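One protein chain is absent from this view; the other protein chains keep their places.
Let's turn to chain A:
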Amino acid sequence: MKNRLLWPVLALVALLILNVVVTPTFFSLRLQDGHLYGSLIDILRNGAPTLLIALGMTLVIATRGIDLSVGAVAAIAGAVTCTHIAAGGNPWVAMGLALALCAVLGLWNGFLVSVLGIQPIIATLVLMTAGRGIAMLITEGQIVTVDSPVYRQVGAGFLVLPIAILISLAVLGLVALVTRRTALGLLIESVGVNPSASRLAGVRARTIIWTVYVFAALCAAVAGLMISSNVSAADANNAGLWIEMDAILAVVIGGTSLAGGRYSLTGTLLGALIIQTLTTTVYTIGIKPEITLVFKAVVVIAVCLMQAPVRVRVGGRVRGKQGVPA
């Protein structure tokens, strides 16, 4: 088991070392207005939405599914909340509304996949395409700016550490507890390995699949709140754009197979941190915008190659069987 997380850990450490070499002050932290301030804190705060979405994605992928609509759902959550607050609404009510609406969208995805049996990639593509339209409709094509101290806290607030990362880590802990301390994790994995066999063995596959899509949509909704609250504005076009790809990448870097079954929450955490560190690295060490994508691609390819099953076999190691520590 350990070796599966070895390469992501090494990649993360290598990126951090690269940063320290170029910018010696990279690790320096100081207290600024009662909260920690530094590059590492930025990585945690800006990585929080990706981590949260990747958590939902991990469970969906474990059931051999995929959810492409998370970015659009995130945009809708921000749009609903900001529009409600801008119209004079209570920020708590606004956030509640957004979460409720996104849960419904999750139900829709789950319905398409588990009841109608549509391929997950197609089923969620519907909402990926249509979702931004819905968000645009809600904001009427404008960037809605709000001035709400309460709402600001979600994405830009601090309790010494950024509130956003505290929320994401809390959800990570909760998911770890619920899926690893009960049989739920095993059931999710069994559905991913073989839905029919699981059903015949008495596992309620349909309910489980439905649940993970709703969970993924809720994660996306909270992430959408963080993204929009971070800049106190809802941008229906750009909020959470391509974040579904980052989330899937985080899951894959973390060693969870897209073929479903076994999943690793720790791996997803590492994957999300690698992706955000990579972005921050690009800005910090001053890589030219024209070659940013190439730089990112090289790092991602390197990490994926190092993790390839063949590479592990060459290393002469045997994969662990079960019991992934969360």
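By definition in this document, contacts are C-beta pairs under 8 Å (C-beta built on N, C-alpha and C of every residue); 3 or more make two chains touch, one makes a residue touch a chain; residues count from 1.
Criterion: contacts and distances are computed from a predicted model.
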Hey, which one's the missing chain according to UniProt: "Phosphatidate cytidylyltransferase", "Thiamine transport system permease protein ThiP", "Monosaccharide ABC transporter substrate-binding protein (CUT2 family)" or "NADH-quinone oxidoreductase subunit K"? "Monosaccharide ABC transporter substrate-binding protein (CUT2 family)"
Could you tell which one of A:Thr25, A:Thr182 or A:Thr207 touches the chain left off the display? A:Thr25
Omitted-chain contact residue, chosen from A:Leu172, A:Ile209 or A:Ala233: A:Ala233
Check the options A:Val9, A:Leu107 or A:Val126 and report the residue that touches the missing chain. A:Val126
Which listed residue, A:Asn46, A:Ser168 or A:Ser264, touches the chain dropped from view? A:Asn46
For chain A, enumerate the residues touching the unshown chain of the complex. 22-23, 25-26, 32-33, 37-39, 42, 46, 112, 116, 118, 126, 129-130, 133-134, 136-137, 140-143, 145, 156, 227, 230-233, 235, 237-239, 279-280, 282-286, 289-290, 292
